[in-house]
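Missing here: one protein chain of the complex. Every other protein chain is in place.
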Amino acid sequence: MIEFLQQTVNGFVIGSSYVLIALGLTLIFGMLDMINFAHGELLMVGAFIAVGLASGLGLPYLLAIPLAMLIVGVLGVVMERLAFKPLRNSDRVNLMVSSLGVSIILQNAVQLIWGPDPRNLQSPFTNMQIHLGGMVLNGQRLFVVFVAALLIGVLYYVIQKTKIGIAMRACAFDMETAKLMGIKANRIIIMTFAIGAGLAASAGTLLAPIFSVYPTMGVMATMKAFVVVLLGGIGNVTGAIAGGLILGLVETYAAGYWSSEYKDVISFVIMILVLLFKPAGLFGKHVQEKV
Amino acid sequence: MNKKLLAGLCLLFFVAFPIVFPDDYFIHILVMGGINVVLVLSLNLISGFAGQVSLGHAAFFGIGAYASAILSMNGIPVWVAFVLAAVISAVSGFLIGYPVLRLRGHFFAIATLGFGEIVHLLINNWVDVTRGPMGLSGIPKPEAIFGLDFSSKTHYYFLILAFTVSAIYFSTRIQQSKMGRALVSIRTDEITASAMGVNVAYYKILAFTFSSAIAGIAGAYYAHFVLFLSPETFKLAMSINVLLMLLIGGMGSILGSVLGGLFITIVSEYLRTFAQYQMLIYGVLIVMVVIFAPKGLSGVLEKVSGFLRKTVFQKSQMKGGYSAHEPTHSAD
Amino acid sequence: MSQPILRTDDLTIKFGGITAVDRVSIHIKQGQIFGLIGPNGAGKTTMFNLLTGIYKPTAGKIYFKGKDITSLKTHEIVSLGISRTFQNIRLLKGHTVFQNVLLATHHKLRYSFVDALFMLMKFRQSEQQAEKLVNDLMSKYNLSGLRDEIASDLPQGLQRKVEIVRALATGAELIFLDEPAAGLNPAETAELMQLIRQLRDEGNTIFLIEHDMKLVKGICDEIAVLHFGQLLDQGTYEKVTGNQQVVQAYLGRRYKNAQS
Amino acid sequence: MLKVENLQVNYGNVNALKGVSLHIEQGEVVTLIGSNGAGKSTLLKTISGLIRPKSGSITFQGEDITRLSPDVIVARGIAHVPEGRRIFTNMTVMENLKIGAYQRRDKDQLKADYEEVFSLFPILRDRAEQMAGTLSGGEQQMLALSRALLSKPKLLLLDEPSLGLAPVMVDTVFDVIDQVRKSGITILLVEQNAHLALESSKRAYVLETGEIKLSGDSQALMEDSRIVEAYLG
Partner (left out) sequence: GCGSQQTGSGGKADSVTIGAIFPLTGGSAYQGKSFKQAIELAQEEINAKGGINGLKLNILFEDDKGVPAEGVNAAQKLITQNKVSAILGNFNSSVTLAVRAVTEREKVVQLTPGSTADSITEPGHKYMFRNLMPNSFQGPELAKYATKKLNLKKVAIIAENTDYGRSGAEQYKKTTESLGGKILAVEYYNQGDKDFYAQLTKLKNLNPEGVFIAGLITEGAQILKQARDLGIKTQWLGLGGFTNDKFFELSEGAAEGMIHVSYFEPEAYQYFPQSKEFVENYKKKYGVGPDMYAANSYEAVYILAEAIKTAGGGDREKIREAMSKIKDLPGVCGPTTFDQNGQAAKGLLFVKIQGGKRVPIGSEKDSK
């Protein structure tokens, strides 16, 4: 029983980290209708910058998080200007390819700058263990859950309660008409990327103390984020939460009770099954095309 | 007529190449390029013609490779194994495509990504059959045929050339038949396609099945050429690379598929000179190509030849055939 | 002339809470020009979508020449001889007029994949026939000059015409036209009416949706009025326009005033 | 109120507008008619800042707005209902309306304005949470009009608002146009339905292949034989 509870908590916690990874992706995915393969690399760059700030400049971890988010936010904007903006009117698939190019660039640029060695990011919570009725919880992991919840709240507010969220989607759908409505389209897109990249960086900096930091760490993150976003429904924050938690739990139960080799197979199978029965994801609205 | 002449000259060039220029390294790279070209042509059927962007193509390459390797290691002649590999890949393509092709756009892309990873993980974990991460070695070379005994690269070169030409021919026949028109209409607008009498589901599955079969043959060839297989070859990175080749070449274009496959293979090799900057430059190159040539190399070629035609030849109105006009659709 | 080519029985479709088409039973006779009018959102286009298999009805039946086609797929319905145009024109983007029309011959080409692969006689003959059919149709309806133009770049009027010719190229005998006169100027509309009459005279049956009452009045043999998904009235132009409810729900006072 | 002078617009090497001049006074309804491809939509797009003219000037309320960006022009008080409605089909009706009110800061007044729009077009209230893409053509037109009104414009540019509308709906739209005018909003109306357009406007311009060919009092134009033949049928 304790084991089951512990596994459930494990799944929940790891699920929250997936939510965190997926948030920035679902934002850009939903608003701009593009598969951004560079998302995991933004996360990775965020982690490296935090390492640089914390161990290089000796800044406290809690300060390194927002700073890394800021810097990566700017990086996200630069990336959008250089690699995505010129493709705004072209086929979606070109955007995806461009993002692949960007991810290759970032991965290798980071390796050139920082070298290929894995690193650590120190956090005051890393070595904090909380015992709870036979279960053990790690401080940093709880911190992740806490910050994820906070960011989800903020993001949810931005998208649902502010006009910016709608404006983002409007720009994505029809830039010209969005402009006619008085929306400063360029600014909105810049903002979307800044926020999306900042969220990726937050995931990087928060997860870095739990896992380690190396140039290819983003690849897996991108994949997990895709699964989460699709499970929940593209652009849907509630969906990302559900998707992330489901993925976390499924993986954990699969590894804990069945076969750790096949845990990833199981999560992909679940994703595909969900899509077959709910083609727009668990929380996506499926709209029959009107002709 | 002109096009046929050009194609003939190209073929002549490629046949003559290893004889005139017997450099093992170039031949090797051309063989690798050939494998990629066949693979890109196969992806082009489903992603180019039918517009369903797949991120899991490496799976079929892998299935073909493993099927052929395992069969031939169990005593089945390599040539038979080739055929069986195609059939097995086709069947897997059908089984995977059947449910997934109902999904659209990004959903399809990510679902195929998921399937790609599933296949990779199965290859990795089904140790009894695939030897899993230990990899398969001891794969036989193809049996001697038509005076080719596959002791030298050149023999492999002619085999992949034959495969490539067949794949080009196959693709061209599809493109210039009702199936090609159906696929392109599906890519453009599924509802219109069905309202014009096209059985959308059927053609999608058919394209996916053909695509898988050809990818399977490419895989089988790879297995009997490199003579060693291990699961990490057949991962997302490879699916992405094939898709990149297709996009850089020009989605939906047969000529583009050929150009893209060769271009990326050769450029990657060339970039070796840049040592640690190799991948960085590669990334920049990809971004630049999509930005400056969004229709890929075939689009550029089309433009250039269109320009030449206009200015140099002053040729009037082109004859309107289906493939002659659609810019993303140049026949080979 | 009197045998119904198309018949619906209590055709119904619901989207969530909305019943877009509500127990509609109509029948269209062979060789008629049958008009469907009704306020915006009444369910007219949805009717077409049901009849062509794009939507599946929640309830009710559809019969084409007495055959139940309710559960057939869109492409199967086409091959029986029904084709359509779209309210928001759906020509294949970036494709020429010829390519657009040629697509419509798809279901008539009977060659197999092997025929195509080896370019056998059957393949070449079928393809030639299809091309000939398309060329003939285009010259018959004066589109030959536009053969190699990109269809979606043409002016509205011509695009609508291409869509109609494309529908014809399927070999359909029952043709659905969804607001064919929208965006056309009076001169173009007059030309369109001529074309539709010609189609009817050649033995086709036409089922059209239109808001341009001049056109409806000018060519429709029979008219059905849809309102909130339900059949409000059916009959000749005079009959339905005389119906107070129709006037109120659809025609409006300006129309009324113009008439009186 | 609006003054367009010698406006020239090119698409590549196509001359879409070849020196168009026109003016609209405060509170007027002015109609612009012309056949397919004459350049009517191009003119409206240039006014609202979507297209940069090659030469010429646009003055709105005494200020030059020729090269301002669309969002600034909206802020100045010009709303444009584009041809073909261009609603955001991937969003709900309500979200579309919110986008229309994007620049509004006056929350209380905005509430009342939503109500007003819903009373003009009750169907939109019923469909508020539905995806806009599932609306019928006519419903979409109503939405597009409402969306533009919610930006509280001083000048409304309407591009073929009657397209695809049921006769009774055309009535409604033109009634609304009339109401809008009465509420003090100036309107530039582009229409295929020349009859109606001329009827509901005071003055009109006729645009042919990028040039103003005729202009004057709507009433008078309605009797002009050239107009009758080409546009009134």
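Which chain is which? They are A, B, C and D, in the order written, and residues in each are numbered from 1.
The criterion applied here is as follows: a contact is a pair of C-beta atoms (placed from the backbone, for glycine too) under 8 Å apart; a residue touches a chain by one contact, two chains touch by 3 or more.
Computed from a predicted model, the values in this text were never measured in an experiment.
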item: Omitted chain's touching partners, listed by label; value: A, B
item: Touching the absent chain when the full complex is considered, from A:Ile28, A:Val237, A:Ala255 or A:Ile270; value: A:Ala255
item: Candidate in contact with the missing chain, chosen from B:Phe13, B:Tyr202, B:Phe228 or B:Phe307; value: B:Phe228
item: Positions on chain B where the hidden chain makes contact; value: 22-25, 28-29, 32, 121, 124-125, 127, 132-135, 137, 152, 222, 226-228, 230, 232-233, 237, 269, 272, 275-276, 278-279
item: Residues in chain A touching the chain absent from view; value: 3, 6-7, 10-11, 13-14, 17, 108, 111, 115-120, 122, 126-127, 129, 131, 136, 138, 141, 207, 210-212, 214-217, 219-220, 251-257, 260-261, 263-264
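Note that in this section only the chains that are shown with their structure count from here on.
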item: Far-end chain from chain C, centres as C-alpha averages; value: A
item: Contact-richer chain pair (by C-beta pairs counted) among A-B and C-D; value: A-B
item: Chain centre separation in whole Å, for chain D relative to chain C (CA means); value: 31
item: Intercentroid distance (Cα basis), chain C paired with chain A, Å; value: 48
item: Whole-Å gap separating chain B and chain D, where each centre is the average of the chain's CA atoms; value: 50
item: Shared-contact residues (touching 2 or more other chains) in chain B; value: 191
item: Touching two or more other chains - residue numbers and ranges from chain D; value: 134
item: Residue ranges of chain A touching chain D (in the complex, touch as defined); value: 163, 166-167, 169-170, 173-174, 176-185, 285, 287-290
item: Of all residues in chain C, those that touch chain D in their complex; value: 15-16, 18, 37-42, 45, 87-88, 155-157, 179, 182-190, 211, 213, 248-255
item: In the complex, chain C residues that touch chain B; value: 52-54, 73-76, 78-79, 83-84, 86, 90-96, 98-99, 102-104, 106-107, 109, 111, 113, 116-117, 119, 123, 127, 147-148, 166, 170
